[in-house]
Each structure stands twice: as C-alpha cells, then as structure tokens.
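Only one structure is covered here, and it is reproduced in the block below.
Only one protein chain is missing; all other protein chains are in place.
Just so it is clear, A and B label the chains in written order, and each chain counts residues from 1 on its own.
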Amino acid sequence: MRTSLLLLTLLLLPFNFLKAQAPPDPGDRLIGVWEPSHGKARVKIEKIGTKYYGKIVWLREPNDATTGAPKVDKNNPDEALRSVPLRGYRLLKDFSYTGTDEWAEGTIYDPENGSTYSCVITLKDANTLDIRGYIGVKALGRTDVWKRLQAK
Amino acid sequence: MAVRALLLLALLVPTGLRAQPDTIPASDEEDYSQYDDLGFADEKAKRFAHPKVLDLSPQRFVSVLWDAQGAYTMRSSPRGSWPEEADAPVAEEARATYTGGLRVQANIPVVSRNSIVWQMQANYWDVRYRLSPTISTDSSAGLLRTLGDRGLRTTGLGTTVFKPLGETTFLILQASADLSGDYFLDDPQGLEHLRYSGALMWGRRPHDRLQWGVGLSRTYRVGAINYIPVVMYNYTAPNRKWGTEVLLPARAHYRRTFSPRSLLLAGYELEGQSYRIEGLSTGADSFEVRRGELRLRAEYQRQIKGFVWLSVQAGYRHDWSFNADELPGGNEFFRGFFGDQPFAMLNDLGGAPFAQVGVHLVSP
Partner (left out) sequence: MRPIHTSLFLALCLASCGEPERLTYRSGPVPLVATGPLFEGTNTAQGTWSTGVEAFLVEQGHSLDQLQGARLVGATIAGADSSGLQGVRSISVQWMDGATGMHQVAVRNPLPADSATVVLTLANDQAKIAELLRSGTLTVVADMDLDADSDSDRHVIGSFTLELTLDR
C-alpha cells in the first residue's frame, strides 16, 4: 500500500511541480484556431519556444482549380520554395507577446501574392484578433479581423 | 528497484520537458479533418463580404506619376453663347507640343475592419501646356494663352467607405471634393470653388472571384456635372489568368495576370474636372473649362521590389469635352446629356497619344 502511494505521489509529482512552476502565460491567449475575414482558410496559432506561430490547418478549396492537386505556395518569390504545400504552411511567424494584449515583431505571409508583411496582433476580446499587416510604419497597413473557432 | 527506477523517471520527466525550449507542442500532430467542423467561439460573430476579389490590380497607398501627351492642335472660339453644335469661329489656335505633368496620389486606410473599411484619399494633378505658336484673332478669348502660361491643377480630398451588409452583400459610399483651376499652390483659389462628387453603390460578392455592384453617382468625369448610374464588375476567371476591372462609365479594363507580381490592363478611363480659369472669370462669376478626356490605354504594372511597384501606361487620348461655361455667381448648373444650355466657349482638342509612368507603394 505504501509502495502504491509512493508510486502515485512520484508519478503526480512532476506534473504538480510543472503546474506550480508555470503560471498561465497571458501571451498564450493567442493560442487556438482562428478564421481570417475572407473565410478561405483556418489558422492554428501555437507557441514554439517563447514565440507564436500560425499555420494553415484548413482550406476551403484545398486543391488547385486547374491542376486538381493540393495547393502549393506557387506565389512564393523564392522560386525554389514554390512546391511547399499550403496546408500546414506557417504564415504567421515569430510573434512575441509584448503585454497589453499585443503580439509584435512578427510577420504575416500572404500566399495570394507571395508578400511578407510586418505584422502586429492585438487581442480585442477573447475571441477576436486584429491582425495588422503593414509596410514600414503601422499607418501604412491594413487590419484584418480574425475570429476564434471552436468545436461546434 | 522498481521504486528507484520510478523515482529516477519522475525526476527526469520534468527535466526532459525543460530541455527543449524551442519545441513544437506534441499537439501539433493532428487530424486535419477536425478543422472541418468548427464554428465561431463567439456565437454573435459574423462573416462579412471582403472588399476585394482575387488578383485585382494592387491597391495603392501612395503614387507618384508623370503623364505626358503627344502633339495636337487646340482651337477655341470667341466668348459668347454657343449651342454645342454651333459652328463657332476660331478665336485662338495653337499646337500643343507638350501636355503633361506630375500626379501625386495617396490612399490611406483610416479604419480597416471586417465590418467596415474607411479610406481617405488625397490627390494633386498638374497639367502644363507648351503651345507654339498661339494664333489669336480675338483678344477677348485668351484661354489658350492662359493655359500656356499657367496650366491646370486639381487638388482633392476624398473618402471611400466599404460597408459589408452580410457575407455577400455590401455598400460603397464614395465622396470627394476637388479644387480645379489654373491656380498655383502658393496662390490657390477660394474653397467656394470646390466641386463635390460622390457615389453610392450596392453590390454583391458571390464568391472570391466576382464582385459586382450598381449605384448612382454625381460626377465631373466628363467635365461638367452629371448624375449617372454606375456599374461595377470585378471578375477573375477560374484559371486566374485574366479578369475584368470595371466601373462603368468611368473605366473598364481587361486584366491579364502574368503573376502576382505583374499584370497588364487594357481598356479605357474617363478623366475630367471643371477647371476655373481665374483670368477669364469676372466678379463672382466663374469661367470654367469642362475638361473631359476619354483615354484608351494599356497599362503594365509590375513589382520593382517589395511593396514598390512600377506602372507604365500608353494609349490614345480623345477629347470628350473642353468647352467652357460661365457660371453666374459661381453657381453650378446641370446640363446632363440632354440639356441645351449654351456654352460660353466652344473648344476643340485634337486627339493625341499619351504615356504615363508611375511608382507606387502598394497596400497589403
């Protein structure tokens, strides 16, 4: 009995320890599945190390209309990378949480034209993100509103 | 022994987890089909029609353009009261060997959300004329000489609001105020001479490659004020190689997309404004040239680097209207297509080839 208790304690210990060591990071509120305003894709944002990345997990039209094959990143300015599949593509990269509901220093990639923009993400409420892609200064940019998705 | 092994394991597990700071969570391995059946976490959230369709020529934040026309002959009548069809005598005649100037345009988003997009525009167009020689038989005319000396300018501010009404329907409201005339920037004409244009359009965006709309506009596109219906039809073919960019009657273009970084537009645009000529205006009355041009053109656009694009345009400029009106007290009047109010001066411009080159900072 004592052995069983000891075993249970030892098994639970690391997880309790981890929980105690890691209070919820406010930056992790970004983690989840989000839908851009165009509704053509769904993007899963996750944390890798201390930064946040978003990849395409769903495409309304997963296959190329002309070839019928799964869509690839055919507009990438780097010709060598035009065969990268779009599903699974990380289009949000390297975001750091700056506090005050903002994630900055990242980039957003637009597969429609192969452009990468500076980007800042703002959490407007628990289920709404403002994703502002901009050129040089934030004033020269466009904001897209993304909505959080969850299982129906 | 088993207990020791477990103790060792328990100590190692958290260490192992901490050892890889840059790791992707195990949940990364996922069944993609789970994303098929998701809904908004906020049940009140709605989807809205997007303001663009696929492959439209890029929207421009800032543009600097230079426009130049080839040589043509200008003729103007004496001042008077001339029905449009009148066979008025020629008071001035000149050969315009150069017509052109700088155009600077800015289009800055103020509010850009799914539920509304609001943009502000500013523009400055300069047109200079080099005339040689000017033959004048009536000293009371003087329009061509004035154009040669002073040129024409337009400075304007505008705003556009795109308001989605749902997933596929939207409204577009556009309004602008322009100051047009032979003034110079260091001595502009009074704001009472501002001319206002606007349009309201209702439209649908049934899918990512089509957006159409119908509405009504108040416009100076052909020089004088007019109220006309407008039709928008922006379309991209399923093969994404071609499409249309149409806003009738102002412009209509066929678009050939070579890549996301280069495209060709071919079609026409109507350009125009009502230009107040200070030296020919007396008292409160305003003498205004109703300049309207039909430009048949082809334009090649391509990315230079990053968000900087180049456009090169060439075509033929047809004189739609260059007649002038005398506005008593500066008050605008409506002639429309069927009005028979006489003109204060009948002018005629020959057609001319033109070219335009521009550098643009394009929008995300």
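One rule holds for everything that comes next: contacts are C-beta pairs under 8 Å (C-beta built on N, C-alpha and C of every residue); 3 or more make two chains touch, one makes a residue touch a chain.
Nothing here was measured: the structure is a model prediction, and the numbers come from that model.
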| item | value |
| --- | --- |
| Footprint left on chain A by the chain that the document does not show | 48-51, 53, 55, 70, 72, 77-81, 83-85, 87-88, 90, 93-94 |
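The rule is simple: only the chains that are shown with their structure count from here on.
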| item | value |
| --- | --- |
| Between chain A and chain B, centroid-to-centroid distance (C-alpha), Å | 36 |
| In the complex with chain B, residue positions of chain A that touch it | 3, 6-7, 10-11, 13-14, 17-18, 32-33, 35, 37-40, 42, 44, 46-50, 57-58, 65-66, 75, 77, 87, 110, 112-115, 117, 125-128, 130, 132-135, 139-145, 147-152 |
| Complex contact set, residues of chain B against chain A | 3, 6-7, 10-11, 13-14, 17, 21-25, 27-28, 30, 32, 34-42, 45, 47-48, 50, 54-55, 58, 61, 108-109, 112-115, 167, 208, 238-240, 259-261, 306-307, 361, 363-364 |
